[in-house]
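For this view, one protein chain was removed and the others were kept in their places.
Presenting subunit A:
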Amino acid sequence: MSTLYYTEDHEWIAVEGEAATVGITDYAQKQLGDVVFVEVPEAGKTLAKGDEAAVIESVKAASEVYAPASGTVTEGNEALGDAPGTVNDDPMGDGWFFKMTLEDPSELDDLMDQEAYDSFVAGLE
């Protein structure tokens, strides 16, 4: 059973021990509009918390996905290369961006849980 955390930049990170999966939230994909291009990091890439980890281009603009925590990428979601719209259709599921091994799980303490993120988003609308 994984635990979900959220950033103020609208990334989610699902954590199970030291293994984590990162993506963007439903709110983020709605704000971006139709996603037309995604560039995910390759396995082996080391990321510090806050680093630019992936690029996402919608019909409107380019934006970055930041690493919610430090660690090493174990897998990028290559399927998004040919099907970037998956980020719109299933942002919390098949639209994940990359998996990583966390360096310091205590970094997650700064992130929001589901309840905190829901009220954060409610405050933006």
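As a working rule, contacts are C-beta pairs under 8 Å (C-beta built on N, C-alpha and C of every residue); 3 or more make two chains touch, one makes a residue touch a chain; residues count from 1.
Quick note on the criterion: contacts and distances are computed from a predicted model.
Per its UniProt record, the hidden chain corresponds to "aminomethyltransferase" from the list "Rieske 2Fe-2S domain-containing protein", "MaoC family dehydratase", "Cytochrome c" or "aminomethyltransferase".
Interface note for the absent chain: among A:D9, A:D26 or A:E39, the touching residue is A:E39. Residue-wise, the contact with the chain that is not shown comes from A:E57, picked out of A:D26, A:E57, A:E75 or A:E103.
Residue positions on subunit A in contact with the hidden chain: 33-34, 36-37, 39, 55, 57, 59-62, 81, 84, 88, in rising order.
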